[in-house]
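For this view, one protein chain was removed and the others were kept in their places.
Right, subunit A next:
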Amino acid sequence: MTTTEFGIVYAVHIITSHFGSVASKVCECLLRRGPLSSREISRLAESDINHSKVKDILYLLIQHNCVQAFSIEPPDGSESKAIVQYIALFSNILHRARYNKFSSKVVNEELGSQCSGVLDGLLSNGRLTLEQLIDRDRDSKKQMGSEAIRDSLQKLVAARFVERVPSPEPVLGNKDEGPAQKKRGAKPSKIFKEPESLEERILEAATPVDAIRFPFIFEQGSSSTVADDDSNISEGKRKQPEVDYTSGPSNEVIWRPNFEELIRRLRHKACVEIVKERRDEGCANVMKAMLEVGRSQEKKAKTDKSVRTPIFFSVPMSMGSIYEELIKTDAGREMTQERVEACLEQLSATSSYLPAFVIESDGSYIVDFKSIISVAQKDEMESVVMRRYGKEAFRMFRYLSQEDRFVETDKIADAALTEKKDTPQILLKMWKDGYLHMQKLAVTGVYIPFLLWKVNKLIVSRQMLDEMYHASLNLSLRLTHETDSEKELLLLPMEKLEGALKERRNKYRAKSVLLTSARFKLDDAIMLFHDF
């Protein structure tokens, strides 16, 4: 999905909050205009920023994984040099607003507080070597010790929450590789998503093979694994970068958070939650086991880059492997095989109310992520329609979603049991805000054309996503406003406050908690539409 207007505004706000307004101008230039060279940014950015400053900011944003450099191979026979361009990584910028989720909800739960402490270091600094992590730990109040840091980093890499940094300046071929030309080696499975956009091509070219990206061997010493020189990073062509920011001072591996895996775990957690809400605890336990089985099977299969992380479906798995995984947990041990089979049957069932969450085929089971996520997306859409436009609009919206085709106004009124004279106004309101698609149908002999209405899920999703970015920005701005309004009060120590001042301080705290937690939950909804 291309970035929406408020997506850009929100991303720029995040960069401003974290790196200041000059950095945000560079970022905004890239987000609005697409990939540019540093000279072009210097020329085009609002309030001309000199070239040297632009380069500094670009290095800062690259350090923090918000920008990726690349170049395109000049045409054959051309004498021109490939120009380095920069592309803003919109998703990574948005991830900055959810770093605490990666730490607390994913890594802390799975690997413990030491690992989440190491991840926090990588998240706040963008990318670090092991040595830098150890140095950082020495300066902190609660020291973990170098052994614990090394051990935690190894666990994080093994779990793929941390990866080696990608190639600093991958070179893309200038020929457009169509699907017919892409078949090198094993044909990618149809259940995996093919890279399409320029950003995806760039990231694909920059990402090393798994064996290098998540090195298995992890020895002590400064050259802990194969160093980050160009020959090891990518299969594609490389050129000497202008500044070598791939390796640390002693040629160590540079590590950074692997957002792909962190988001994947959040998606899995969301799927388990959705199954728990819509089915029951038993089905949720079975789903959790299936996701775990899927992850270990994918890990074994992933020896090269051509096997990408599945987006829409899991790998197929047997009932036996699901049950074996399930009984590793306390809750799973209470479930008999019959109960598990019943849950799988429930998860595979389709009704007009819920789609199937699992596909059963010849005794194998596949998790249908798209189906599970679509249920939560539908809930979000319908909740907004209900709150913003009312019960009648809600019925109309649900009717049109079911029909999934153009329907005439009167038919909608009949189905939704609403007043025929009021129905057009309700539909027009939703249409004006982008929640419905409308077409006029002129019929011979009828003076007023018929109006036909439809819910176009892609258009509504995009509209909602834009509004959610807008809302997230609003929550952040409101929190800043509340904090600014009480900045003098906040300077006073809490224990010295009494009476009205204490009450005001408590009220500020309650507002702050409400705004922060609302933004936290809204971000879950944003991930449903953008990341999952």
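Simple rule for what comes next: contacts are C-beta pairs under 8 Å (C-beta built on N, C-alpha and C of every residue); 3 or more make two chains touch, one makes a residue touch a chain; residues count from 1.
Here is the rule we go by: contacts and distances are computed from a predicted model.
Enquirer: Hey, which one's the missing chain according to UniProt: "AP-2 complex subunit alpha", "DNA-directed RNA polymerase III subunit RPC6", "60S ribosome subunit biogenesis protein NIP7 homolog" or "EF-hand domain-containing protein"?
Expert: "DNA-directed RNA polymerase III subunit RPC6"
Enquirer: Of the residues A:110, A:260 or A:380, I need the one that contacts the missing chain.
Expert: Spelled out, the listed residue whose C-beta touches the missing chain is A:380.
Enquirer: Pick out which of A:131, A:260, A:467 or A:486 touches the chain that's been left out of the picture.
Expert: A:467
Enquirer: Of the listed residues A:165, A:253, A:367 or A:416, which contacts the missing chain in the full complex?
Expert: A:416
Enquirer: Residues of subunit A in contact with the chain that isn't shown?
Expert: Here the touching residues of subunit A are 9, 274, 277-279, 345, 349, 351-354, 376, 379-384, 386-388, 391, 394-395, 398-399, 410, 414-421, 433, 445, 464, 467-468, 470-471, 473-475, 477-478, 481-482, 507, 510-511, 514-515, 518, 521-522, 524-525.
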